[in-house]
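Here the complex is missing a single protein chain, while all its other protein chains stay put.
The chains carry the letters A, B, C, D and E, assigned in the order they are written, with residues numbered from 1 in each.
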Amino acid sequence: MILPRLAPHIVDDAVARALGEDLGDAGDITSAATIPASATSRAVIAARKPGVIAGIDAVCAAFRQVDPAIQIAIEVSDGARVDKGDVLISLDGPSRGILSAERVALNFLGHLSGVATATAALVDAVAGTKAQIVCTRKTTPGLRALEKYAVLCGGGRNHRFGLYDAVMIKDNHIAAAGGIAPALAAAKSVLGHMVKVEIEIDRLDQLEQALAGGADVILLDNMSTDDMKQAVAANNGRAVLEASGSVTIDTVRAIAETGVDIISSGWITHSAPSLDVGLDFK
Amino acid sequence: MILPRLAPHIVDDAVARALGEDLGDAGDITSAATIPASATSRAVIAARKPGVIAGIDAVCAAFRQVDPAIQIAIEVSDGARVDKGDVLISLDGPSRGILSAERVALNFLGHLSGVATATAALVDAVAGTKAQIVCTRKTTPGLRALEKYAVLCGGGRNHRFGLYDAVMIKDNHIAAAGGIAPALAAAKSVLGHMVKVEIEIDRLDQLEQALAGGADVILLDNMSTDDMKQAVAANNGRAVLEASGSVTIDTVRAIAETGVDIISSGWITHSAPSLDVGLDFK
Amino acid sequence: MILPRLAPHIVDDAVARALGEDLGDAGDITSAATIPASATSRAVIAARKPGVIAGIDAVCAAFRQVDPAIQIAIEVSDGARVDKGDVLISLDGPSRGILSAERVALNFLGHLSGVATATAALVDAVAGTKAQIVCTRKTTPGLRALEKYAVLCGGGRNHRFGLYDAVMIKDNHIAAAGGIAPALAAAKSVLGHMVKVEIEIDRLDQLEQALAGGADVILLDNMSTDDMKQAVAANNGRAVLEASGSVTIDTVRAIAETGVDIISSGWITHSAPSLDVGLDFK
Amino acid sequence: MILPRLAPHIVDDAVARALGEDLGDAGDITSAATIPASATSRAVIAARKPGVIAGIDAVCAAFRQVDPAIQIAIEVSDGARVDKGDVLISLDGPSRGILSAERVALNFLGHLSGVATATAALVDAVAGTKAQIVCTRKTTPGLRALEKYAVLCGGGRNHRFGLYDAVMIKDNHIAAAGGIAPALAAAKSVLGHMVKVEIEIDRLDQLEQALAGGADVILLDNMSTDDMKQAVAANNGRAVLEASGSVTIDTVRAIAETGVDIISSGWITHSAPSLDVGLDFK
Amino acid sequence: MILPRLAPHIVDDAVARALGEDLGDAGDITSAATIPASATSRAVIAARKPGVIAGIDAVCAAFRQVDPAIQIAIEVSDGARVDKGDVLISLDGPSRGILSAERVALNFLGHLSGVATATAALVDAVAGTKAQIVCTRKTTPGLRALEKYAVLCGGGRNHRFGLYDAVMIKDNHIAAAGGIAPALAAAKSVLGHMVKVEIEIDRLDQLEQALAGGADVILLDNMSTDDMKQAVAANNGRAVLEASGSVTIDTVRAIAETGVDIISSGWITHSAPSLDVGLDFK
Partner (left out) sequence: MILPRLAPHIVDDAVARALGEDLGDAGDITSAATIPASATSRAVIAARKPGVIAGIDAVCAAFRQVDPAIQIAIEVSDGARVDKGDVLISLDGPSRGILSAERVALNFLGHLSGVATATAALVDAVAGTKAQIVCTRKTTPGLRALEKYAVLCGGGRNHRFGLYDAVMIKDNHIAAAGGIAPALAAAKSVLGHMVKVEIEIDRLDQLEQALAGGADVILLDNMSTDDMKQAVAANNGRAVLEASGSVTIDTVRAIAETGVDIISSGWITHSAPSLDVGLDFK
């Protein structure tokens, strides 16, 4: 799997913010009181449940920011599927630093691996179909770039990152613009040539209008799988078709089998449970 | 329920960061292209599932930051238990602004209400016992203060906020200090008089050492409920006893009935599913 | 002309930064020493040369940040074509504040109106053709969002905002990927469905490969107008064609007349002279 | 030429801001998709037109911030006069990093070298006279410190940096204070002994009042060269005389030959065209 | 003495802010004009008066941030008692950098060592009693974490860091809550189990109410030493007793001899004179 590298400043800023939450002004007062500054330890971070890993960079940043003297060995890469007990990262260095950074490192790793694992579950469920699993803008505030990246680690792809990088015309936009045709025309009259345009429809009879207006992508919102199949047939490859709404691990296969190109899920980012990971001293 | 007010700058900063993620440099290009600047709308935010609400301040901040001309009427307060369909907030103002802030507002509201709802489930499960449900430091990076507040909204209480505001001596600290007694002695020899000291034990025979060393709170880590009962009896009200490990909606009642004072759960912050909330134009 | 509204925080942050540069720690020591705190004035900001206006929001932000007591009346909107002497903004309020904010306000207005005016010159030059004038990533560091907006004010459109919102495969990417076909295939295998893909070619014989690979947009890099005409004919409406290189006010018409869809210019952002604007007390 | 070193945090902050504009949340998606993470390249940055160089530190910061593994060899220093084709900087390292940082690096280098080149043109034009070319506060918002430095690279000098570091009494201050004498007296009654005081006059008969009031520097605002000559004679070396207004490459020599000490130009910072520089892979 | 390590980002941020104040946009123009960039020097920082040292980390950060090429040898550690003339730090490196960072480094070292020295004076004065000297929230704005640390360097301990990490119920809270008992009950009904509760009393007859309400710590506010003695006797070891008000070097011993556990002083942070330290070139 080819993964883009998260911009270092995005990881570093998010980790610095989280360390600030945990260290406050007084720092790790427990470790300062009970552990000599000169003590060193070896430790490993391991999976306590099977899953797909994301967030190794954040783990490294947490330890490095707390104490650059901590040696970090990365045992598995983002995107790896791991079993319970698999060692992900080995650490060697000042005990105080390892303990002070531990919780922040695990919070990132557990959260992002949770997103990757949830994504992979959907991706696995649609294996063999042409459907791609994509995330939405329903992300945890402050962590969008990292969660979008975790979706890639899980084998999914990214929908637009925000309101700024692609057009998505929803029902309220259509109503305000006076219909599908004028909404698409308005968008095309001002936007740059590098911006893709998606429009949401919830009835089959809107499909031809969306195609006629030149939509690059058409969102089939909360349609039945029967309607989706009809939309796929009627579209006949002209626009990219995206299914959205009521996507769960139980429903996703049937949706994929309708022939849609894209299935978007908010659940993989806003409700994925954390993957259980832990740090053990050796 | 008495709730502290979240410091406004914490809410405002978190919301500004999330809006920055969503608006980027180009802003909401869809609304700009399809909706006249002068258009106004009325809308409501409603619950789509039953739950406990948290994050009203963040919702208000999102709309206010995007366009102060949006009128906001708060229909329910943080901590309220709501049913599917209940209206939480009413909006009236520029359509563009309402649409541009919608997703960020809902992301906060869904996430924080999810934490409150999960907390309330555990709180309800232990009703009638003396046990309090508390959160841990296993929070979503960047959102600790908001999630700690959401736990209060759900009827729980807060454990320490970070490494800085209380002492928690764990197994690695004990090992580094040379035992429970020296670890507690070390902590008391340097810490201020306003800092509480908790120590983690995983065997009943450590309880007396912890009490002898003057621990304010003793964490019973992953003990069986039988061992917890024995610990409660042996402690006899001297220290506060906290149970931790394997706390789920299924196990929490039995743990509470052992007589422990505190039950801590990471699940309510790191894995609570988002509460489904939505915005509808009127 | 429909213009998106610049996100307020982008304008406010840029203005705050510029005010910080100008006021430093000691503030406007001249005004403090020579003008009573209670003195008030009326003033106007006017064009000293004809041009197209952009940056009214920044002007307002500068005065408002320095002293909210300054009353601001906006006489012309962004995108307006003005003549020498036209009044753009009227001010009424504390003299110290007006003088302290004057230079920052004018620096924004002059710079952004300069970009809009340069853009409009190219737009005028291609009037009647189908070519659109777009800007590039050759923007002034720190001012990209504002300059992209100023281009819209001048009647142009925006190319991608950065490396993050669209794909542009250049010669080095092609070489690294092993050719046009594998480069396009690689892009399509990992990117989301909302991302447009442009590829740069500098020879006519590359056009079919680019089309075969599914490029949404093809950049004709530094081609002669004869070659451009051949490319337009060969393309036959399949991809969007963009011309780039050696675009000046003297050459742009001929380029547009080749039939290309898009003409991109770095000059309108990196080298547009400031529009002369000034503030006069009444 | 002795040049001060720009404070590293000023360069680093400006570069980080510009990289943030270009990389956004998703980063360089083109390079991530088409170039293997392990690929390395050698490249040079060269001048495509003759000019004076400024901004080498910013170029280095851009590549270093994107990927510290990129080796950078500086071939010419700030202040150097270069010809078309001269190599300025050589690079060796990860291809992705070089491409991701390229545009930001060139945007700084082109902009600041444009300022230095414009300054040098005025400096050359007054060679042999005693006049010094200085910049004003008419700088690009957010880049004042870097542009002030670029002016030094071009052989010019700096006027005050902002409203905070020197006094400049203009017509509005004079009017508010009740005349030249009271304005100067007011300034001297409150300001520290390390602050220089300049006053603007637009008529010859104001010169003696300005001198009598103890002005360190007198600005001759938009005077004819004949009036400037008379001012120089009347001043007879008592105060420093600065000419301002209508300074162009065509008029500057005549102004310098009036005998004024200082000629200030806004054009060299607000309207200097970017110097054409480019990056070529080897 | 065991000292916690100040979180590096707290020191780095405070030093960066101070360097920003001193260097501004133009930097150290004196050194740039008079000292060659290649000149190197050796220098020492020494005490000019006896005292207790705090702030070595800030000194190192100042030189490192200005120029990482400066070699720094730490001769004494925080908490050391030094005599006039003792060398604290040795420096070797670029002369410009040493001079540019000198003042900021000395400002931190003098200020924090002043706090440590004042603290040590009170600590020495109560030697042999059980009383601990603690600081308050009366700290210099922006420097709380550093001053709290300097108090530890002087042998004192820390009271709460802020409003957030412990409860202190003062007269206004008591009045608002309707008395000591309801105030304590209210606090205990909502606060977490890791938060200590202190209550302020100014009359002996309030002591039993405070104890009955379960206060962990009782503040004896501005009581006479006779009353303090009675409070100590009545308390009989049940709560921690803290004396506050009119604590000076002259009164502190008598207060300590009453048997109170804690004596808090605002003077050691808000009014401690700077320790005289200087830098000498060798």
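The definition used in the following text is that a contact is a pair of C-beta atoms (placed from the backbone, for glycine too) under 8 Å apart; a residue touches a chain by one contact, two chains touch by 3 or more.
Here the structure is a predicted model, which is why all the values come from computation and not from measurement.
**Student:** Of the chains you can see, which ones touch the chain that is left out?
**Tutor:** Over the full assembly, the chain not pictured touches A, B, C, D, E.
**Student:** Give the residue, chosen from C:A14, C:I29, C:I45 or C:L109, that touches the chain omitted from the document.
**Tutor:** C:I29
**Student:** Which residue among C:L19, C:I201 or C:V252 touches the omitted chain?
**Tutor:** Spelled out, the listed residue whose C-beta touches the missing chain is C:L19.
**Student:** Among B:R17, B:R96, B:H111 or B:R144, which residue is in contact with the omitted chain in the full complex?
**Tutor:** In the complete complex, the chain left out is touched by residue B:R144.
**Student:** Considering the entire assembly, which residues of subunit C contact the chain that has been omitted?
**Tutor:** 16, 19-20, 23-29, 32-33, 37, 65, 96
**Student:** To test your reading of the contact rule: which positions on subunit E touch the chain that is missing from view?
**Tutor:** Residues 14-15, 17-18, 21-36, 39, 41, 95, 99-100, 103-104, 106-108, 110-111, 114, 137-145, 161-165, 167-170, 172-177, 183, 186-187, 189-191, 195, 266-267, 270-271, 273-274, 281 of subunit E touch the chain that is not shown.
**Student:** Spell out the interface residues on subunit B facing the chain that's missing from view.
**Tutor:** Listed in rising order, the touching residues are 2-7, 9-10, 144-145, 148, 158, 161-162, 165.
The rule is short, and it goes like this: only the chains that are shown with their structure count from here on.
**Student:** Just how many steps, at minimum, does a route from subunit C to subunit D need if it may pass only between touching chains?
**Tutor:** Steps on the shortest route: 1.
**Student:** Determine the centre-to-centre distance between subunit B and subunit E, using the mean Cα coordinates as centres, and give it in whole Å.
**Tutor:** Result: the chain centres lie 32 Å from each other.
**Student:** Give the residues of subunit A that touch two or more other chains, as numbers and ranges in rising order.
**Tutor:** 2, 4, 23-29, 32-33, 144-145, 158, 161-162, 164-165, 186, 189-191, 195
**Student:** Chain adjacency by touch: line, ring, star, complete or other shape?
**Tutor:** complete
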